[in-house]
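A single protein chain has been omitted from the complex, and every remaining protein chain is retained in its original position.
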Amino acid sequence: MTLKEKKETRSALLFASPWVIGFCVFLAYPLLASIYYSFCDYSVLRPPVWIGLRNYTNLFQDEVFYKTLSNTAIYAIFALPLGMLVAIGLALLLNTKVRGLAVYRTIFFLPSLVPMVSLAVLWLWLFNGENGLVNIGLGFLGIKGPNWLSDPEWSKPALILLSLWGTGNAMVIYLAGLQDVPVQLYEAADLDGASPWDKVRNVTIPMISPVILFNLIMGIIGTLQVFTVPYVMFPGGSPARSTYFYTMYLFDNAFRYQKMGYACAMGWIMFVIILVLTMVSLRLSEKHVHYGGGA
Amino acid sequence: MAQSLAKQNRSRTAAIHLVLMVLSGFFMLPLLWMLSTALKPIEETMTQPPTWIPTRILWHNFSDAFTYGRDTLGYTPFLVYGRNTLVLCILGVAGTVVSNSLVAYAFARLKWKGRDFAFAVTLATMMVPFPVLMVPIYGMFKEFGWIGSFKPLWVPAWFGSAFAIFLLRQFFRSIPMELSEAAKIDGASEWAIYWQVVMPLAKPALAVIALFNFMGTWNDFLGPLIYLLDQKTFTLSLGLQVFQSQHGGTQWNLLMAASAIVVAPIILLFFFTQKQFIEGITMTGLKG
Partner (left out) sequence: MVNRSLFPALGLIGVAATAWYSERLTAPEVRPGPVRITYWEKWTGFEGDAMRAVVDEFNRSQDEIFVELLTVSGIQDKTLLATSGGNPPDVAGLFGPNVAQYADNMAVMPLTEFCKEAGIGPEDYIPCYWDIGFYKGEVYSLPTTPASTALHYNRALLKAAGLDPDRPPKTIEELDAYAEKLTKRNGSRIEVSGFLPNEPGWWNWSWGYFFGGTLLEGDTITANSPENIRAYEWIQSYTKKFGAGDIQAFRSGFGNFSSPQNPFMSQKVAMVLQGVWMYNFISQFAPELDWAAAPFPHPADRPDLAEPTLVDLDVLVIPVGAKHPKEAFEFIKFVQSQKGMELLCMGQRKHSPLREVSPGFYEKHPNPYIRLFTELAYSKNAIPAPKIGIWPEYQAELNSAFDEVYLMRKTPKEALNYVQARMTPLWEDYLLKQKLREQR
């Protein structure tokens, strides 16, 4: 190593030191400690007691664990693709060079700025069975709206619908991606006599596929951790645990039931699920994601 | 032929506008409804058919929501929550800007062994969900004696976050290396280059991560929920939740007013910083 390299490495270490500390203290240590605790009976107030695999064997027999897992999966399976569809759809509409783009963009984007707790409170009111705007609107169309908040069949759809309202964030990302697609590609497609739909399918989607993949992965990570909105809207995951999500159960185990080892085991299972899903998305996308020059 | 094509085009544009306007309606109605409810007398929130414009506009709903509980608590809750949130935002934003710019500088502008690997690890940490860390971090802050203070909510911001490092690194890399080389020839230290060359050029990116951190702190619910104990130390998000759970279903007008109080500053901020917002969000999605 030359002197210059040595010097540069030293200053690099200095510059990176906040993150080195942050990584060790706020990530590596908790992650390792979490593994250890997941094999313990632990309640913070008392030292952890090693109990081997018991937390895990209990978890795999815990029906509420499966219930929250399936609730979360159902929510993710609908909310994620629907959200992406809406976001891409809006972005495509806005990308048609309509006038007033900035105004529309602002309108679609604004809801995604609403803080989660306000969002939850607002939609509690909108979904109210008697006086809520949603059912009033449905009534206007001659449909008798369901009891969104007290009917276990409708509580998850309510949350999914609500999540679509906040897709403006993703829409802006797609819009930026769309604007980067070279115009020549569309012109070439026009010469081939492609229909608008063909252009979307064969030009637009492949060109923005890296953005879609990135959003998908971040979406998976975020959706699996859904907490604040259902916690505020549906205390205890009511009605009949239909909105009891994974992170809510984890939180309850950790802080209400003082089963912190159990909570850590749940955390690790969640982490593994995220890892697997990310790997699978990356692997599956290899063939379909198009990394164009320059991007 | 040309005329009919133009006509077709015009009707297509009109159709798109129509669709966009209907959709805009869907996106705006909830916010307008919030505002409308917040200004109504309580009886009017339950009338059918509903009114969009209150028959009597009650501006004092806002002050009522704002000062609710002042008499029993001895302080104005939302004012105190707002102050707490602001303090956390300032400390968090400052920490984010300082720490992440330093770290990103090391990743973007310096050559060292293992840099790319370290960067890959950094990116991978974005996959670690907070719930898996929650319990040990809680235990750690307990040992520090920090539970019940603001420190768990802002100190970590001073030690970097993967996402902000990633964003800044991308930006730093787009600054020509020649600038650094030239400064170095003039005898500038790394620190001087960081501070006098890179940072001034990186202002837009710094603004973006500052904005994101601000939003994140303003929005955060789980953190304050587990670390803050005394109601006097609550943030706006947490305060609103307490307000909601105490009031349940009836005082919808006050609840909407309180909710609007939490939303308004963010929307205001957006209108002042639209460009950074859109740019920032754009940056996050690209080059994944």
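Letters are used for the chains, namely A and B, taken in the order the chains are written, and counting of residues starts over at 1 for each.
Quick note on the criterion: contacts are C-beta pairs under 8 Å (C-beta built on N, C-alpha and C of every residue); 3 or more make two chains touch, one makes a residue touch a chain.
Everything numeric in this text was worked out from a predicted model, so none of it was measured.
Across B:148, B:176 or B:204, the residue that sits in touch with the chain not pictured is B:148. Within the complete assembly, B:88 is the residue of B:34, B:88 or B:211 that touches the hidden chain. When you scan A:202, A:238 or A:281 for touch with the missing chain, the hit is A:238.
When you scan A:46, A:97 or A:283 for touch with the missing chain, the hit is A:46. Across the entire complex, the residue among B:197, B:226 or B:240 in touch with the chain not shown is B:226. Interface residues of chain B facing the missing partner chain: 69, 72-73, 83-84, 87-88, 90-91, 94, 138, 141-143, 145, 147-151, 154, 226-227, 229-233, 242, 245-251. The omitted chain makes contact with chain A at the following residues, 41, 43-47, 49, 51, 54, 58, 61, 63-64, 128-131, 147, 149-152, 236, 238-241, 252, 255-258.
Rule of thumb we're sticking to: only the chains that are shown with their structure count from here on.
Chain A and chain B have Cα centroids separated by 16 Å.
For chain A in complex with chain B, the touching residues are 5, 8-9, 11-13, 15-19, 21-23, 25-27, 29-31, 33-34, 37, 42, 44, 90, 93-94, 96, 98, 104-111, 113-118, 120-126, 128, 130-131, 133, 136, 165, 168-170, 172-174, 176-177, 180, 210-211, 213-215, 217-218, 221, 224-225, 227-228, 231-232, 235, 247, 250-251, 254-255, 260, 263-264, 266-268, 270-271, 274-275, 278, 295.
Note for the complex: chain B touches chain A at residues 13, 16-17, 19-20, 23-24, 27-31, 33-34, 37, 45-46, 48-50, 98-99, 102-103, 105-107, 110-113, 115, 118, 122, 125-140, 142, 156, 158-161, 165, 190-191, 194, 215, 218-219, 221-222, 226, 236-238, 240-241, 244-245, 249, 252, 255-256, 258-260, 262-263, 266-267, 270, 274, 277-278, 281-282, 284-288.
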